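A single protein chain has been omitted; all remaining protein chains appear in their positions.
Moving on, here comes chain A:
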Amino acid sequence: MTQTAPILLTVDGLTKAYPGVVANSDVSFTIAEGEVHALLGENGAGKSTLVKMIYGLVRPDSGSMTLRGAPYEPSEPRAARADGVAMVFQHFSLFDALNVAENIALGMENPPPQSQLAARIRDVSETYGLPLDPAAIVGNLSAGERQRVEIIRCLLQDPKLLIMDEPTSVLTPQEVEILFETLRKLSAEGTAILYISHKLEEIRNLCDSATVLRLGKVVGTCNPREKTATELAEMMVGQILHVPVRAPRDVGDVVLEVKNLSAESPNAFGTSLKNVSFTVRAGEVLGICGVAGNGQDELLAALSGEVRADAGAVLVNGTPVGALGPNERRHLAILAAPEERLGHAAAPDMSLTENALLTGAIREKLTNHGFLKWPAIRAFAEKVIEEFDVRTPGAGNAARSLSGGNLQKFVVGREVLQRPDVLVVNQPTWGVDASAAAAIRQSLLDLTAEGAAVIVISQDLDELMEISDSFAALNEGRLTEPRPALGLTINEIGLMMGGAHGMEVAHV
């Protein structure tokens, strides 16, 4: 198919520099009509900037683009849409209180009357196997269905090129399969798809060709079906990957026991925890997966002590701790590393030294009758920086001046070095480059070798498969029964995560 199809879009030598960083340097590739083309790269490799240039959100410094043989220089997204380029963003822009048709009308230049629009939505959704009721209120839809709203909004414009930015990060494996069916059908009808992802298996499954970006440059083009996932990863990272090694270890006694934990979310739009129960033994890693927004933040808060529950709902070595606050739990060696680095795990404008004090005050004995021992605090910060290879000019630098991966190493390292008995981490490697991610995972495994119980909450299934001993899924605030990770298939995990959430299977 790709050999014969005419070229749709040619990108030639695009360069875009921001102050202090070159986001894209001399990037060139082509997409044929009907081709599913992957844009592969780590966080910060320049994928987003590149597609923003194609979609008219950012203007390139130099280079040119050609669309169906004609020069293509979109000055704004409206111009890009007029030329048949549409984009589905990673974060949806939908109003919860409005219905599907109203939301779609809001994104259109000249929306037809509601009745006509509803008919067209039904039409398009049936054609492409995306069943969707135009009168449904968006607030009641699952993440997968919301994505359908965004896709249909694009399809109504009859695009020639559909850009999808990390579309599967909010989907269960079953929902991903439904989406891929639709994308394949679109491709068969001649719509080209530019698919951005760092999930290698998906790309091997779906895409006809792939352009790999590293540090803003194209480092290779390939047919992903002919490469192994490891080969793709090494192209992306530019070095041989070290898979974390797990020392053989004996699983000990139960350290953490959670019994019928229910907690209201502190956030009005959050998900409350409902009857969560599980146990973690010494030396064990419990992996908790789930689609974002199903109670991950709330579970971390209930374990860290930011949200209090019944005393007996959380037991550590038999001691009830459910009603204790974060510092009282730190006394008992229960530590946590939240997902959001800036603003939750660390204060953006404070130095790393001051951020070391944020959680280290108690276990590292950094205060004396409430007075701060600055030399000890600085020494602790420097120890974290050194042992976790945090790249920064010094401990006096503000947290927000660090890159995401370096700050993440600092945040995880700060907790790991405090010798926890129980460590809870939410998204330990989100937005972290592959080698740093491997180092973080290794440090978590080393911790279990010393007898700690570790809970890893993550949306990255590959990560969880790599380090977990047992596996559970969060779905609408409920946790499934943990199962041994060994021998668990992706399909079984998907069902634990809620399967397709009752979403109608595409009629393709």
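The rule is simple: contacts are C-beta pairs under 8 Å (C-beta built on N, C-alpha and C of every residue); 3 or more make two chains touch, one makes a residue touch a chain; residues count from 1.
Following the convention adopted for this analysis, contacts and distances are computed from a predicted model.
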#### Entry: Protein that the absent chain corresponds to, by UniProt name, given "Electron transfer flavoprotein subunit alpha/FixB family protein", "Dolichyl-phosphate-mannose-protein mannosyltransferase", "ABC transporter permease" or "Molybdopterin-dependent oxidoreductase"
"ABC transporter permease"
#### Entry: Residue among A:264, A:349 or A:386 touching the omitted chain
A:349
#### Entry: Among A:108, A:372, A:449 or A:486, residue touching the chain not depicted
A:372
### Query
Which positions on chain A touch the chain that was left off?
19, 58-59, 61, 304-306, 325-327, 330, 336, 338, 340, 343-350, 354, 357-359, 361, 367, 370-372, 374, 397-398, 400-401
